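Only one protein chain is missing; all other protein chains are in place.
Going in written order, the chains are labelled A and B, and every chain counts its residues from 1.
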Amino acid sequence: MIGGAIAIRQRSIVPGFGLSLGVTLSYLGLIVIIPLCVLLLKTSDAGWAKIWMELSSLRTLAAFRVSFGVAFLAAAFNTVFGCIVAWVLVRYQFFGRRLIDAMIDLPFALPTAVAGISLTQIYAGNGWLGAALATAGIKVAFTPLGILVALAFVGLPFVVRTVQPVLQDFDRETEEAGALLGASRWNILRRVVFPPLVPAVMTGFTLAFARGIGEYGSVIFIAGNMPGYSEIVPLLIVIKLEQFDYAGATVIASLMLVASFILLLAINLLQAWTRRQQGG
Amino acid sequence: MRGLALAGVVAAMFACCNPLDVVHADTTLLNASYEPTRRFYSDLNKAFAARWQADQGEKITVYQSHAGSGAQARSVSFGLEADVVTLALAYDIDAIAERAKLLPRDWQKRLPNNSAPYTSTIVFLVRKGNPKQVRDWPDLAREGVSVVTPNPKTSGGARWNYMAAWGYALRLHDNDEEQARELLARIYRNAPVLDTGSRGATITFTRRGIGDVLIAWENEALLVAREISSADFEVVVPSVSILAEPPVAVVDKVVDKRGTRKAAEAYLNFLYTPEGQQLAATHYYRPRMREATEGYPDRFAKLELKNIEDFGGWAQAYTTHFADGGVFDRIYRPGS
Partner (left out) sequence: MVDHAPSFDASLPQAARRPLPLTESAGARTALITVALGFLLLFLLLPLIVVFAEALRLGLGSYWAAIGEPEALAAIRLTLLTALIVVPLNAIFGIAAAWAITKFQFAGKNLLITLVDLPFSVSPVIGGMVFVLLFGLQGVLGPWLAAHDIHIIFAIPGVIIATLFVTLPFVARELIPLMQKQGTEYEEAALMLGASGWQTLFRVTLPNIRWGLLYGLLLCNGRAIGEFGAVAVVSGHIVGLTTTMPLYIEVLYNDFNFAAAFAVASLLTLMAFATLILRAILEWRAARLLARSRLH
């Protein structure tokens, strides 16, 4: 029935439109749309005064600053190193390349809590690396730097996996043409190779960024969770839920939802741009 | 398709019943407790199961849920089907009785000693050597001293901490409430983070290395200083503290529905038996039975203990200090 309503479509001989769309919409409706609508409803229940109070509180603002700021830096960090890793994996041959390539997906497969306790163990003041860093006066665990490390871990594969396919499909002839015309290697890289990679790089960056702002499991072990300093937005939401301040929690969650939605649109646009670059 | 249907059936199976009833045919109990009691109840549950098996000839499993006392009270009010609650203060159980009407208002009279089979108090935990020289409550308000204590909105221990400090502050300033508030405000200004539960605060202090002094349950402080990390921490006993009486109660509506009243009551009574009291002492709680402390002559410091009744009881204390807009809300402004 829904299929008929959105039947503003071209006739196709492929069957199953009604069924597939029906399944998709029901599933999506039950699991995603209705719950999220409830969230927005509860937020509007809270009333404008409460909404304003929550959003303008220093603690909330600080949490957003931490979450978005550190996620941005982590995504940038992963962009730089992710590009290098993708380049090295595609262009060079070296011992263990295949194995390393398979391992890149580890942060996707590894539970965030495992990453959290493991990274804490490494970077705490008496940890594997933390001890050495402490003598140099650098505190990583329980500071925003620790959050950065955790987000760098969870976001690591994004840039690599978006850039790799583009590099792999890259047409070397243009490079060779550039070389024949007398350009230096750096110029060839800068003018010929890098520009088509930009959409993929930006997609990877945005994916890592989106993941970073919402990350919870790996961060709460290694962050200090101090309001105003190292408290992330998801933790603030959990604290409000545990205090049963549902109104406050929904307000902050709604704001995060809006931010996520915007980022999502950005990602989809970038991915479309990448596809056009590759296809065109 | 078939897989989907099968999954649906399995899911429906779980949804229809209390998870405890689906998984086990034997008797099960759920004990909703506050955070620091995990090890104590782990041991106690085993001992009780053995006793129940011997007496009744059937198997019983007691499941535990741990969270900040206030948070736990709300969870139970909002659907966490606990057969018994063993929380940090009577107010939290009162809240369950008031809000969700799951047990009668006079629950506290049903068991001896105000339904508190053991007591504890509030002390300080500092780093070995006490580098910041913390001896008593005013030291917590000093400039440059970082204090770790949990959030009174969610943690029961946090509220005991607060009232202990308040008791001292009133005594110091001759019951001048304004000055007492100022002292507490300075203490909380020294608090970089408030965890949701007492165990969370302990972890923040011991594991994350945040803070110079932890205001903690005596049993928490002793656990860390004597068992976990005796080389790194030591206990400092303040001049005056508060008698903390964590109570226990059967949740009538739940046990009647699940048919576990007999087991639940036996479980709580077990806490008062010599075996239960002994276990409490082993886990650094102050048992009601004198004899149980015989094995631990210098475990529990002697200090002056105020009572919550000195402050008008929890109902009044809660309204004054911890309700929205109360004293705590006025003195604690995080993130600024």
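Basically, a contact is a pair of C-beta atoms (placed from the backbone, for glycine too) under 8 Å apart; a residue touches a chain by one contact, two chains touch by 3 or more.
Owing to the predicted nature of the structure, the values given are computational and were not obtained by experimental measurement.
Partners of the chain left out, restricted to shown chains and counted across the full complex, are A, B. Among A:Ala76, A:Ile122, A:Leu167 or A:Val198, only A:Ile122 touches the chain that is left out of the view.
Listed residues A:Leu55, A:Ala76, A:Val198 or A:Val238: the one in touch with the omitted chain is A:Val238.
Within the entire complex, the positions of chain B that touch the omitted partner chain are 3-4, 7, 10-11, 14-20, 23, 30, 38-39, 61, 63-67, 75, 77-81, 199-200, 203, 228. Touch with the hidden chain on the side of chain A covers residues 6-10, 12-17, 19-21, 23-24, 27-28, 31-36, 38-39, 42, 81, 84-85, 87-89, 91-92, 94, 98, 100, 102-115, 117-119, 121-122, 128-129, 152-153, 156, 172-173, 175-176, 179-180, 183-185, 188, 210-211, 213-217, 221, 233-235, 237-238, 241, 244, 246, 249-250, 253, 256-257, 260-261, 263-265, 267-268, 271, 275.
We take it that only the chains that are shown with their structure count from here on.
Inter-chain spacing, taken between the CA centroids of chain A and chain B, is 38 Å. Interface residues of chain B facing chain A in the complex, by the touch rule stated above, are 67-68, 70-71, 74, 78, 151, 153-154, 192-196, 204, 207-210, 333-336.
Within the complex, the chain A residues that touch chain B are 57-63, 124-125, 141-142, 224-229, 231, 239, 242-244.
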